[in-house]
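Here you go, one structure.
Shown here: the complex without one of its protein chains, the others still in place.
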Amino acid sequence: MAKMMTPAMERLHKKKRYNVTGVSSPGREAWKRLARNKTAIAGLVIVVFLLLVGLFAPFIAPYDYQVQDYTKMLQSPSAEHLFGTDNLGRDIFSRCVYGARYSLPIGIVCVILGLVVGGGLGVIAAYFGGKTDNIIMRFIDIIQAIPSTLLCIALVAILGNGVIQMIIAIAAGSIQGMTKTCRAAIFMVKSNEYVESSKSIGVSNLMIMLRHLVPNAVGIIVINAANAVSANILTVSSLSYIGVGLVSPTPEWGAILSEGKAYISAAPHMVLFPGLVIAVTVLAFNLFGNGLRDALDPRLK
Amino acid sequence: MSGNKILEVRDLVVHYETDEAVTEAVNNVSFDVVPGEILGIVGETGAGKTTIGLSIMGLLPKPPSHVIQGSIRINGKEFIDTRYEPKSFFNLAAKRMRKKTDRHIEKVYRTIRGKTITMMFQDPMTALNPVMYVGDQIVEVIKIHENVSAAEAHKRACDMLEMVGISASRFKEYPHQFSGGMKQRVVIAIALACRPDLIIADEPTTALDVTIQAQVLKMMKELQESLGTAMMFITHDFGVVAEICSKCMVVYAGEIVESGTLEHIFENTRHPYTKGLFNSLPNLDEDADRLKPILGLMPNPMDLPGYCSFYDRCEERCDRCKEKNPKLIEVEPGHLVRCVHAKAMGVE
Partner (left out) sequence: MVRYILKRVFYIIPVMFGVLVLVFLMKIVMPGDPVTELLPASASLEQKEALRDELGLNDPIAKQFVDYVWGIISRGDLGTSYKTKQPIATELMQRFPHTAAIGLSALLISQIIATPLGILAAVKQYSWVDNLIVVFTIVGASLPSFWLALMMIMWFSVDLGWLPAMYNGTLSGLVMPIISVAFGSIAATARGVRTSMLEMIRQDYVRTARAKGQKESIVITNHAFRNALVPVVAGIGSALGALLGGSLIVETVFAVPGIGKYVTDAVTQRNYPALQGGIVFLALMYTIINIVVDILYTVVDPRLKTTFVTAKKRKTKAVREEAAANG
């Protein structure tokens, strides 16, 4: 009901979206907003799709990515070779399909690792405070003085090339970001006035307050994680491009690109498609991360 | 009757429209402000008082807020234009005319904001620009409206600082170097710098502690008396109203439920809500074990009833109250009450 009916109200009533009770937990509100964000869902769908492509690569790729066919070198994209062939006659499309097994999963795994180690450090630092916090933060400051790409390069130099080594190197590079974020999030919850006065408001009320604070803190961490995945995917391909970590014949997208550099005038498709695939993957994650950010704080949309 | 009224508000209706609901913030509000008088606007948080103030200033955030109808006349000039309402997304002609009229109104507003009418906001801690000298913030409002040299503006700003009890030597200091009460005085200095005809003060003392509150009120009263400025004093505290106002209106769920002079409201309270407000104040003379609050909560402005908004909490309710929205009834000259139980003048 209303004191005065207006066209705007009628429009909302018709759409049956008139939500009078604006009261539900912020966490659930955020979920609803996220679900309604079409670009974020699109991003998520693309990511899942790419993960599946990587998983079922042997079934999807029309050719074995390692087979070299000297009769079919540097061919432009065609019906038989969707992305064309490279200088050794290998089908680029198949190589890209298998490439989905590298950058994307590595990016995700590194973030999870980074969250566990870095987040753990951050939580310890925030929880214990004082000296422990100081020591951990000084340590992080030192690591931060080295640009993260450089740190990854150095670690790969020590550990050698290979998938596991890449994972360790990149996870190490993202630890400092995770530590800082988690530490900040815990501080946010810890210093909130409600938690401080927990004795006076009783334990059950404390749980209610936490139900409002924790989604926010978790939200910040999740947004950071989504951004970190994008950054990691770019780092993996960048490092592979310069020949550090995953090298030919591993069909990592960046490595494929580096092979194409020499043939850029003869066979531009060698450079176009792998890069496009990287861009689309990172874009998908960025869209999803963007949707997360809007869901958490719609005012700043 | 004294000459021209500074402010005439008639039948003002303001809604906030979002994707999920429509908030009826102001529902059919009409009142006048005469030069030199202090009008108190009393109500709970969320009753719509600030929205009324912002509408008069033209400072409502345009995307969610929407003036549905009404008239706001400042010194005779009309500031609301609801002629062009785009009926749909593609009603481009209406949209264009709307934008044109909005721009025109905004231009006129800019000439009177800060000079003819000014507004002081609730929280002094955030009302001042943290990276500008406080003196410069006063100079800003002077330079916008008056054609004076920089030196002259500087001098006047210093005078304003002294007038509100701050040493002019603090001109070149930043807001964070002042306490809450001092910050509020700076805000007052900015509001008074161009000798406005009307000041809208939105709970200026709510964020201050009681002793500072008393000082600031005293100062505002003195300034008002010496400069003759009219004021709209928004508050939720009847004590403040008694201190400083001459007339008062009580707002509930976006409507005026009772208005009149201080005697009318304080000594001949008619509306059950106002009565409830007075009853809930702790009384030193009485020996009471418990406070007597008004039970219940104000109705959700997204879902207001088509009848009396106070019905659910009213102790004097009856079936007649649910028939339709009660109108304002004049129970004695100048004393208006929105209740079906109020007896109009001359009716017994």
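Here the chain labels run A and B in written order, and each chain numbers its own residues starting at 1.
In the analysis below, a residue touches a chain if its C-beta (ideal position, glycine included) is under 8 Å from a C-beta of that chain, and two chains touch if they have at least 3 such contacts.
Computed from a predicted structure; not experimentally measured.
Trainee: Any idea which chains on screen the missing one touches?
Mentor: Result for the missing chain's touching partners among shown chains: A, B.
Trainee: Of the listed residues A:67, A:157 or A:207, which contacts the missing chain in the full complex?
Mentor: Candidates A:67, A:157 or A:207; residue touching the omitted chain: A:157.
Trainee: In the full complex, which of B:73, B:95, B:155 or B:170 touches the chain missing from this view?
Mentor: For the chain that is not drawn, the touching residue is B:170.
Trainee: Going by the contact rule already stated, which one of A:97, A:244 or A:295 would touch the omitted chain in the full complex?
Mentor: In the complete complex, the chain left out is touched by residue A:244.
Trainee: Check each of B:121, B:252, B:273 or B:310 against the chain that is not shown and name the one that touches it.
Mentor: Touches the omitted chain: B:121.
Trainee: Pick out the residues on chain A that sit against the missing chain.
Mentor: 138-139, 141-143, 145-150, 153-154, 156-158, 230, 234, 237-238, 241-244, 254, 257, 260-261, 264-265, 268, 271-272, 275, 278-280, 282-283, 286-287, 290, 299-301
Trainee: Spell out, residue by residue, where the missing chain touches chain B.
Mentor: Residues touching the hidden chain, for chain B, are 57, 59, 63, 109-115, 118-119, 121, 123, 126-132, 140-141, 144-145, 165-167, 170, 173-174, 176-179, 182, 185, 187, 190, 215.
Note that in this section only the chains that are shown with their structure count from here on.
Trainee: Would you mind pulling out the distance in Å between where the CA atoms of chain A average out and where those of chain B do?
Mentor: 49
Trainee: Which chain A residues qualify as touching chain B in the complex?
Mentor: The contact residues of chain A facing chain B are 1-4, 6-9, 12, 17-22.
Trainee: In their complex, what parts of chain B are in touch with chain A?
Mentor: Touch residues, chain B against chain A: 13, 15, 17, 19-22, 24, 27-28, 66, 68, 85, 87, 254-255, 300, 302-306, 309, 325.
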